[in-house]
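To keep things clear, I will list the structure first and then write my remarks on it.
A single protein chain has been omitted from the complex, and every remaining protein chain is retained in its original position.
Each chain carries a letter (A and B) given by its place in the written order, and its residues are counted from 1.
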Amino acid sequence: AQELGKSADTKVTVEKKWFETLSLRGYMQVRYNRLLETNPDLGCEQCDKSWGDNNGLFIRRGRLVFSGNVHERIYIYVQPDFASSASTTSNNFLQIRDAYFDLAFDSKKEYRLRVGQSKVPYGFENMQSSQNRLTLDRNDALNSAVVNERDLGLFFYWAPKEKRDLFAKLVKDGLKGSGDYGVFGFGIYNGQTANRTEANDSQHVIARVSYPFEFKNGQIFEAGIQGYTGKYVLPSVTSTVIVNSDKEYLDERVAASFVLYPQPFGLQAEYNIGTGPEFNKLNNTIEQKSLHGGYIQAFYNLKFEEQIVLPFVKYQIYRGGKKHELDARSYEVNDLEIGIEYQPFKNFEVVADYTISKRRYEDAVKLNNLQEGNLLRLQLQVNF
Amino acid sequence: AQELGKSADTKVTVEKKWFETLSLRGYMQVRYNRLLETNPDLGCEQCDKSWGDNNGLFIRRGRLVFSGNVHERIYIYVQPDFASSASTTSNNFLQIRDAYFDLAFDSKKEYRLRVGQSKVPYGFENMQSSQNRLTLDRNDALNSAVVNERDLGLFFYWAPKEKRDLFAKLVKDGLKGSGDYGVFGFGIYNGQTANRTEANDSQHVIARVSYPFEFKNGQIFEAGIQGYTGKYVLPSVTSTVIVNSDKEYLDERVAASFVLYPQPFGLQAEYNIGTGPEFNKLNNTIEQKSLHGGYIQAFYNLKFEEQIVLPFVKYQIYRGGKKHELDARSYEVNDLEIGIEYQPFKNFEVVADYTISKRRYEDAVKLNNLQEGNLLRLQLQVNF
Partner (left out) sequence: AQELGKSADTKVTVEKKWFETLSLRGYMQVRYNRLLETNPDLGCEQCDKSWGDNNGLFIRRGRLVFSGNVHERIYIYVQPDFASSASTTSNNFLQIRDAYFDLAFDSKKEYRLRVGQSKVPYGFENMQSSQNRLTLDRNDALNSAVVNERDLGLFFYWAPKEKRDLFAKLVKDGLKGSGDYGVFGFGIYNGQTANRTEANDSQHVIARVSYPFEFKNGQIFEAGIQGYTGKYVLPSVTSTVIVNSDKEYLDERVAASFVLYPQPFGLQAEYNIGTGPEFNKLNNTIEQKSLHGGYIQAFYNLKFEEQIVLPFVKYQIYRGGKKHELDARSYEVNDLEIGIEYQPFKNFEVVADYTISKRRYEDAVKLNNLQEGNLLRLQLQVNF
């Protein structure tokens, strides 16, 4: 705009203003999980701390995203969450989810190195933003690999230009895409997950391939495979439990992902197997054990002018330990969710998710704990 | 600006830039409370943690406000405070005060639902921003209903367009208005107050009516009435104190508010009565007891071109428990404040507030504690 009135051949170097380089956006989710609740003792630590007894309205996520292409080779992304707890009683502090920069090796940004705290490229649903996900929480099976989905590391991503454009389009067009984590990804990271202090001398290593196929009829299908290995140090163990002397266990998984993008019918399935620490109540010991689980989700994308309605159904299972929780808590999960997302306009969404849940979760404090129950979960989300 | 040079009848859809939709503003208050202090043992936990012994300069509030009409029906408001403590020794973390969105039901936004953490509409002074208040702290009587003034809930507000404009004008013109919390407000909220985890299964319920009358001579008078009820769970109790088995007490109040806006003479008075938990030192028990108290404040609005001077005097009393404090601490408050606010220009303010205070505040640790004293309180405030 500064160049108006000048002849076209005058050379003017206009330095970009800060607000043209950096931008701010965000979203917030407010929930209530107590309607039609049949069992107030049924909880899910990994999902949402406001299930069950003595809970009410809850801000599940509040995000501010500062990002921008600050140089033709450098992209920065800093995302604080404003619904993080600094202790069990004091909530809603600002804590980082993402804080990374991408260093591109070529002008088309097909080859990039991501440095800092960012998502560990393990699974499709883990990569997909909670802003776009249909169900209120991620599946136990793959999300228990990397709680909060992130870690501090160096990640290399490669994708050809046309696939990068496709990854962007799958989000922009409301097709519930994952964003661009490359067709090929490879990384090393601390392994104790986001915002936790590194606890050993070894790094986790991960690799992923995920390829979106475009068919002539316009349908898009993505298939991916990913795996990681590393050594994990347990963060919280009851004092009476028998545990490896350094609390260190092998943490190794491989997963397959399949996605049919919703034009209008969508289908999504993932499964993973692996090994990790798990509490055994029979001998009060945290053992190295195998684990497995996954989910399948079907959904439908209905548009009425500006309004969008997405009914969905999801079934998930998980059998194994959860390394991030007390005593690498032992889990047996069978959950069925039936729900609907309604977007009256792009800045606002309502989700109703009826959950039929059967969960055994046991540690040294809760030795025999099988919980079954149903609940209607409601979420209001604002996007800005 | 992008349309310059095009003919007027060319239709151009210009998507708004992020910085045209969202905006950032804020303020900061730096205080010193030790001048002319006659009693270093006199404190006020609810007011300002830097009264008395071993205190010095103090950042009382630091606020960044991210807000905007992100859609014709959606307004978002995210306000972190940057002077919040994560523990008794580690200060100046960023913690949310407000994080809400307004969903308007009509194009004039006369009917709105506010979702998230926001101010509980109880009292005029509680609604008025600290950026605009004359005295350094809010009155004990009404503020002890909702510490930090906020909670997580759903609030419905209604006000006709002309009253909405008036509420906005009362702030913009420096008349120390409260902002727009509707002529009528109704809400449900968790009840444990801002940033605290919900602790029982019941919600608080509140209703409020506040109407500003405009007289022919230009004077504006506002009268309001408000009341709430709910069950509150005590957050901190000395182990030896006798308390209800679930620490739950009835928490119920009603208040009346009167404001004559300062053109140039202003007058403000509020009073509330109710019931809540209160420590009884005679039997070492936290009992359900009645409470009452309020304040009256007179002030004058002097303008010398850009400069503004506002002398004020305020008298307040309170007799009852404070549910948020240790053992629902028992209070008897009689305070007189005489002060002046000086704004040399709109971005900067100085307040001097001479406080003559008589406070009995007692819990299981401080059984007999009547403190009397005077102090001169100083505040520098920057608005940006």
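In the analysis below, a contact is a pair of C-beta atoms (placed from the backbone, for glycine too) under 8 Å apart; a residue touches a chain by one contact, two chains touch by 3 or more.
Just so we're clear, the structure is a prediction, and the values are computed from it rather than from any experiment.
Student: Who touches the missing chain here, A:65, A:96, A:223 or A:260?
Tutor: A:96
Student: Identify the residue among A:42, A:59 or A:78 that touches the chain left out of the display.
Tutor: In the full complex, the listed residue that touches the missing chain is A:78.
Student: Can you list where subunit A touches the absent chain?
Tutor: 1, 4, 17-19, 21-22, 66, 68, 70-71, 73-74, 76, 78, 80, 84, 86-87, 93-96, 99, 101, 103, 115-117, 152-154, 189-190, 194-201, 203, 235
Student: Go through subunit B and note every residue touching the omitted chain.
Tutor: Residues 1, 4, 19, 23-26, 28, 30, 34, 50, 53-59, 62, 64, 80, 82-83, 86-94, 345-348, 380, 382-384 of subunit B touch the chain absent from view.
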